[in-house]
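Only one protein chain is missing from this complex, and each of the others stays in its spot.
Take a look at chain A:
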Amino acid sequence: MAYNSLLYLFIFLPVVLLAYQLAPKNFRYKVLLSASYVFFLSFSGKLLVYLLFSTLSIHHIGLWLTSCKKDFLSASHAPENKKAEKAAYEAKRRRILWLGIGLQLSILLILKYSGFLFENFNLVLKAISFPRLLPAMKFALPIGISFYTLQAISYLIDVYYEKIEADDNLGRLALYLAFFPTLLEGPICRYSQTAEALCQGKPLEYKNVTYGLQRMIWGLFKKLVIADRLNLLVETIFDTPNHYGGIIVIAGAVLYTFQLYADFSGCIDMTIGTGEMFGVTIPENFRQPFFSKTASEFWRRWHITLGAWLKDYIFYPISLTKFVKNLGKRSRAKFGKHFGQILSSSVALFGVWILNGLWHGTGWNYIFFGMYYFVLILIGNLLEPAVERITSSLRIDRTNSLYRGFQTVKLLIIVFTGELFFRANNLTAGMNMFRSIFTGFHWSAVTDGSLLKLGLTLPDFIAVFFGFIAVYTVGVIHERGISIRERIAGWNVFARWSFLYVAILLVIVLGAYGDGYLPAKLIYAGF
């Protein structure tokens, strides 16, 4: 029951909206929670037990952290013992936090990563001719585990740092982890962003429902017109990589990148739109990423909630450890302020990018993908003063359109190359495909009709091109800070509804579905 399925759009969501509206205010969040568990069960059945375990464990540990604090504050401390007692109290809270994080991570590690670890461990055992190998392990993954585990950990850390209070309402916490629009592909919400709104029981409002509907139609447009239509071509190129080289592989990398963006951001549009209908503001996950100037800016605009999570819970905590601070002091003294700081922060940056790669999946190509961005961002930071010096000595205005164009081309090459390895079936296939760009390069592929032999016809390409122009235009308008929906809201009723009908018609006419098409599974739901 994916967000773009007829069952979700025409039965599940309308029924939940109706039940929510008819329910008494205090009961509405229970409707959302029941709907979320039904949604979860439709994908993962009895694996619901893992989600329930995460929910119960963070509920208990959050309250334990709070009671630990209350006990410490209410106890009397003799002045001579106060320091030691405070240290013991802080150590106890740290142990409780690590227990909570450990429980969440151990489920994720066992279910998602044990197969990969055992497989690679067996390769080592084989290499040293060890007589026995570890058994092959493969567990069924509950839907959304990579997303809700990060939400669970952020909740525990935020309670530990007293950014939020531990929630004694188990239902609210359960809904925060399992709210059905966010289950499949996130975004990764913080407790402080959604929990309260989810339980406030706000009645449905005309503005929220129409805004939500508009956002969902826009998401469907991206998904059906671009992502699903491109799927056949992308699958053909990446599943038989040895058959292609040169321009075809470049086209595969470029079109896969657009497919991924249309699929993921389209799904997030549907998620945010659904949330909006219930009066819940779900955080944005994209901000026109292809308008970025550098790789690090791209990652501040692409999958924003994952980047923010890694920054807050990995990058800063590692950067502020005594070890890294001391390393920073020593390296700044030895290599100067700029290079010294970069060297010490590279420890935390490495942690962020190895986890970013591993979070996406268990292949070596994902680890390569993470390391690829780690190296590029590190080089970008190291070279920044040199670039500044060169451009100012050559009197190059870094804000002019020519320089911006150069930055955009450079960024697109970086992103397309990264996505080639990301989508490749494995690292070896990715390496071979990358090599074949140069070894199998023939301009004739553009003119001899090779691109039209990959499963898509000329009308398919025209529909995708139209979709691309629409996404680009909306991006430019948003980049200028203009809210398209606010503009539409200012139109008269006739114009507003005509626009909505035309948008639905465009999705129906230009969307790829039915016989002859291979709809793309929601790509990020697989992570």
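Points to keep in mind about this one:
Everything that follows uses one rule, which is that a contact is a pair of C-beta atoms (placed from the backbone, for glycine too) under 8 Å apart; a residue touches a chain by one contact, two chains touch by 3 or more; residues count from 1.
Note that contacts and distances are computed from a predicted model.
One chain of the assembly is not displayed; among "Amino acid/amide ABC transporter membrane protein 2, HAAT family", "Acyl carrier protein", "Cobalamin biosynthesis protein CbiM" or "Cytochrome c peroxidase", its UniProt protein name is "Acyl carrier protein".
Contact with the undisplayed chain is limited, among A:P14, A:G45 or A:P317, to A:P317. Within the whole complex, the absent chain has one touching residue among A:K163, A:R389, A:K453 or A:R485, and that is A:K163. Among A:K70, A:K329 or A:R485, only A:K329 touches the chain that is left out of the view. Among A:K69, A:K92, A:R172 or A:R300, only A:R300 touches the chain that is left out of the view. Touching the missing chain, out of A:N4, A:T274, A:N381 or A:S436, is residue A:N381. Contact between chain A and the absent chain runs through residues 161-163, 296, 300, 311-312, 315-317, 319-320, 325, 328-329, 332, 337, 341-342, 345, 348, 381.
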